[in-house]
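Can you read through this structure? Questions will come right after.
And then chain A:
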Amino acid sequence: MKTPLALAIAATAFTLSGAHADEPRHGGTIDTIIQPEPPGLVLGMIQNDPTRKVAGNIYEGLLSYSTDLEPRPQLAESWDVDDDGLVWTFQLREGVTWHDGEPFTAEDVVFSADVFHRELNPSARAVLDHVESIEADGDHTVVFTLKQPFGPFLLSFEAGTFTMVPKHLYEGTDFRDNEHNSHPIGTGPFKFENWDRGTVIELVRNDDYYVDDLPYLDGINWHVIPDGASRAVAYENGTVDVLPNGTVENFDIPRLAELDNTCMTEEGHEYFSPFAMLWMNNREGPTEDKRFRQAVMYAMDREFARDVLWNGLGNVPLSSFGSNARFQHDGLEPYDHDPDRARELLDEMGYDGEEVRLLPLPYGETWTRWAEAVQQNLREVGINVRTQSTDVGGWNQRLGDWDYDLAFTFLYQYGDPALGISRTYLSSNIERGSPWNNVGGYENERVDELFNEAATAFPDEERESLYREVQEILHEDVPVGWLMELGFPTLYRCDVNDLVTSGVGVNDGFKDAWLDR
Partner candidate 1 sequence: MTDSQATPLLSLRHVSIALPKGADRALAVEDVSYDVFRGEILCVVGESGSGKSMAANAVMGLLPKGVYTSGGEAIFDGQDLLQLSEKQHRTLRGLRIGMIFQEPMTALNPLMRVGAQISEVFEAHGQFNTRERQQRALALLTEVGIPDPDKAIRAYPFQLSGGQRQRVMIAMALALEPELLIADEPTTALDVTTQAQILELIRDLQQRRGMAVMFITHDFGVVAEIANRVCVMRYGQIVELGEAEAVLKHPSHDYTRALIEAIPSDVIPEARGAETDTPLLEVVGLNKVFRSRGGLFKPAREVHALQDVSFSLVKGETIGIVGESGSGKSTLGRCVVRLERPDSGTLSLSGTDFMHLQGEALRRERHRVQMIFQDPYASLNPRHRVGYSIAQGPIANGTSKGQAMAKAKELLALVGLEGTDDRYPHEFSGGQRQRIGIARALAMQPELIVADEAVSALDVSIQAQILELLEELKQKLSLSLLFITHDLRVAAQICDHIVVMQHGRIVEQGPAREVFLAPREAYTRELLDAIPGREQALADA
Partner candidate 2 sequence: MLYVRLILMRLLKAVVVLFMIIIFNFVLIQLAPGDPAAILAGEAGATDEEFLRQLRERFGLDQPLYVQLWRYVSGVAMLDFGFSYRQQMPVLDLILARLPATLLLTGTAFVLSLVLGIVAGSLAAARAKKASGSIIMALALLFYATPLFWVALMSVVLFSVYLDLLPAYGMYTVGAGHTSLALVLDVGKHLILPASTLALFFMAIYTRMTRASMLEASQQDFVKTARAKGLKNSVIQRRHILRNALLPIITLAGLQAGQMVGGAILTETVFAWPGIGRLMFEALQQRDYNLLLGIFFFSAALVILFNIITDLVYGLADPRIKEGS
């Protein structure tokens, strides 16, 4: 028996998100900002944030997700799963064409998933490890068979992670050297027009888009402006209308939000739900001691960081699971700002003032300021902290080589503990050379067991109890410092309607957006 999980029509999406009396209008080009300039636009080959933002409007995945992380139809019209949670069948939308006019078929899906992503895409690979086989059943049906049930499977089809790429252009070629990489071909609402490096990326309306009437906009100009202050000016003087999250410094947000005709939303980040953490090297030095790690948690004034550095946006997490991840345990005792408690713990462990190196995240001013605040917090409870400044390359290298004591980072949660959270704590995920695995070196057999079981448990009730236990252990052990779930505000002119309608925000938001001018 197959259970229909969802069936919705994309065209109705905007009516859910806004209470606009006006009918959407066609026309107008939106100017926005991309920061930093992406390395390339072929999603699937590159999955960094700027590529996702721009190319999310060119490429599409099988599904999209609401701000509640409910799957919605995209290239797949509907989907089913068998009772064991092993065989997933996707019905593809008919009449979809690539930007070059070729039809989009099930063969493209199989090629993208089984060939393209298996070769190029580490995050897709993590999901594909659970997949036994992928088969096309006619032109418009694809069947995924899993090795064992995988709880978050349906959350894996977002465009940025599981992009559909055109088989007819890529099959049999060196993917990274493919001539079409410079002129990406997708199925999305906008087509690639021009990239003037260092200045602007221009997208234009896909007139053949498979949803009638969409998109409303004639095009999108993604401006490249390297300086934060200049980006703010660009919004102020009216050159750009939309400031996606992360494009202006946090300190500018309250000021810009006060401007006339300016709206702000914090929605549209739910799928990623970035979780800022402080790696603590569990292998050696003072950070090896659980009490030291707890002391760090007590010493930090996380409320201050949120209120002052992040302008009150975002949310201080209770423990290891963020609020947008599922299965959060809310009965744990919070680590409040308590310097005295921190000093007690340090005394208890006999901390001798050994120097502790702190590695800030080289992603802009706010992070630098945050490191300064944490450094000061820790110094005030008597920890001898020295900040080691570095750039992205150095940061990668240090973390990859485990050459640090404390280090800032943030990780996407991808809506499910098995996708975004367990990777930080699993001992099987300890491997030199990458800053994104279990860099802290935390090893706990019970935690490994619980996470592994929970990932493949079916249905959700089963998973919930396993995750509760994991959270209790982690809360006590403090393998990493849980700093904040970051707020990701998007600023835009209020006459830009229906901009953020999904759990990935502007990444695919321009599809429904329209200008009321």
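Candidates were picked such that all candidates are chains of the complex that A comes from, given by their letters.
Criterion: a residue touches a chain if its C-beta (ideal position, glycine included) is under 8 Å from a C-beta of that chain, and two chains touch if they have at least 3 such contacts; residues count from 1.
No experiment lies behind these values; they were computed from the predicted model shown.
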From 1 or 2, the one in contact with chain A within this complex: 2
In the complex, chain A residues that touch candidate 2: 29, 31, 36-37, 39-40, 46-49, 119-120, 122-123, 125-126, 176, 181-182, 196-200, 202, 221, 223-227, 229-230, 233-234, 236-237, 239, 390-398, 400, 411-412, 431, 433-436
